[in-house]
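Every protein chain but one is kept in place in this view of the complex.
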Amino acid sequence: MVGEVFRGFVRGIVLYAHFAAMNWRRITVSPVDFIIGFTAVFIQECLGLTTIVFVMRQLPSVRGWTFWEIVLIYGFFTTARSLWHVFMINGMDLSAYIRLGRLDRFLTRPLDPLFQIYADGWDEDGWGELILGAALLFTAAINLQVNWWVRAPLLIINLVAGALVYAAIILAASSLSFWTVENDALMSLLGTLGTLGQYPLTIYGRSLQWVLSTLVPFAFVGFWPAQAFLPRTASALSYLTPLVAIALFYAAIRMFKAGLSCYQGTGT
Amino acid sequence: MGEAVVVNNLRKVYRVRKLVGKWPADLLSFRWTEVPALQQVSFSMNSGEAVAYVGPNGAGKSTTIKILAGVLRPTEGSVRVFGHDPFRYRIHNSHNIGVVFGQRTQLWWELPVIDSYRMIAKIYGVPRSDLDKRLEMAVDLLELEKLLHRPARTLSLGEKMRAELGSVLLHGPRLLLLDEPTLGVDLSGKRRIRQFLAHLKKIGVTVFLATHDLGDIESTCDRLIMVHQGRIVLDGMVSELLASFGHDIEVRFADDRVEGRSLSDALGLEVSGANGRFVIHGKGTEPPVSVVERLFSLGKVVDISVKAPDLEFVIGSIYDRLSGGQSSCGHTSG
Partner (left out) sequence: MRTYVGVIALSFRDYQAYRTNMLLRVVTGLIGVMLQAVVWSAIYARRSVLGGFTMTEAVTYVIVSQALMRATVVRSGLELTKKFRSGEITKDLCLPVDLQAYLGAKDLGRSLSASLFVSVPMFLISWVAFRITVPASAGTWCVFLLAWLLGVVLQLLLGFLAGVAGIYTQYGWGTDKLKDAIVLFFSGAIVPLDFFPPGLERLARALPFQSAYYLPLSIYVGKTSLPQALPVLGLQAFWCITLLLLSRVAWTIARRRLSLFGG
């Protein structure tokens, strides 16, 4: 039994590597697309930064947060979301997978459909976001004198956890497409709501802080996990993020499964 | 020879949300209505059989294919593909079947076809030696050698379909489920696809072919199942179906005073025409030779020709009758 699970796990990783190779080849086939998409997303991400870099830079602190602390949180959020953007963004397009019959195709293959959706393609546009986020994180850490070498493993774990939280929120909402056909507007709403997570949570009112930590927990993408790297005020939540991420992603998968079962049973 | 597919009393119902009232109240107050897609569908297929599955748009063809593929769960009834429930044992079933969904492709759009083939083989865990063998067969039968190294997006519709057909047999399926594989494909493409299907049948692959194209049926299938509004209305051998419709006999008598009515009375068949030239509409119950013999006894025949019914006419007239049309020809078995 354990052996079988292990074999399945290894096979999953090997297959993912093959899918990844296909996706990589796909990018190199059209380098112009890559450069345009990269630049577009890079500039778009810089947009959100303008308020911080052009305005907050001049101030000693904003609601108790120094400029570099704000940049670190922003950079952490951006990096975590970019990991989702590059590797897991397909979870957002469930309605298209259903509409175009691609989900039906995945269901005829000897693999888990959700695995296939995530492996189906990377969004290379997200690399622009990833590089910007990493640069911000790096610069902020230098200025805050974070000891990277000790904390690198925790950084990677927390970043992956943040990405997983983002993926979970999107997948859960996207699974609604099994019941209603169109939900592009909802996805755009969530994208905007997500940007609230880029800033230190305490600038918002109490109720909004709660909403962002529980109902739509974008605070676990950036704010809480990033705190583990701030010289002060690390709360327990910073270290609990990986557990939160696993729980949320598991719940999102249950939701996807429920939606899939409904789709297979009664259609949409 | 075992049974490849057994479908028993299959029913499939879709639930559709019916909006009630005005916006925005309709967001919350809606009713579910059930739309039956398939009802009381029963049929079975032997291994190695090629069955055509025909019916007008929306008759339930795609739904049947998706159920056999394990994509959708039947509402009621039992379905067995090589002895297993395809929905419950979806992964097991997937190794046995190859599915083509109409004009959709599973090939990677930007990459050469061969790359997609290798990836698909990995998904199914096909050993290298088997892959090479099957690839060779596909290239041979579908004339793919020129397509293999081109990106899928540069292929024409017919080329894409040929490449797609090649992709679904790499894992050596025992049952092919095809949903309109020749739709929009040009004549030479259709010819290649039909040759390919005929060959698969010869090597023992079971073929379930949902199609509108009667040429596909004539070249590939022995048996025909017709669905209409989710029910099977006809299930029989193509040759028997054709025979049941009877032949048309065109005849010219030397004496142009022979009357249509007396001819009709004498033969007990429907007759049209006048002035010594007639068309006799035969029935499937009497072989055309015997009608011809009787004609010779009725007067001096100058010219005679026998026309076999074609499938297009036969199916067309069944469709007409199903939708309440006027066609009055023959009877059908089933």
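Read from first to last, the chains carry the letters A and B; within each, the first residue is number 1.
Throughout what follows, contacts are C-beta pairs under 8 Å (C-beta built on N, C-alpha and C of every residue); 3 or more make two chains touch, one makes a residue touch a chain.
In this text, all values refer to a predicted model and were calculated from it rather than measured experimentally.
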{"item": "Residue ranges of subunit A at the interface with the undisplayed chain", "value": "30, 32-33, 36-37, 39-41, 43-44, 46-48, 50-51, 54-56, 58-59, 62-63, 125, 182, 184-186, 188-189, 192-193, 195-196, 199, 203-204"}
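Quick note on the criterion: only the chains that are shown with their structure count from here on.
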{"item": "Chain centre separation (subunit A, subunit B; CA means) in Å", "value": "46"}
{"item": "Contact footprint of subunit A on subunit B as seen in their complex", "value": "13-16, 66, 69-73, 75, 87, 90-91, 94-95, 97, 99, 101, 104, 106, 108, 110-111, 115, 119, 122-125, 151"}
{"item": "Subunit B contact footprint on subunit A (complex, rising order)", "value": "11, 15, 18-19, 22, 25-26, 29-30, 100-102, 104-105, 107-111, 261, 264-267"}
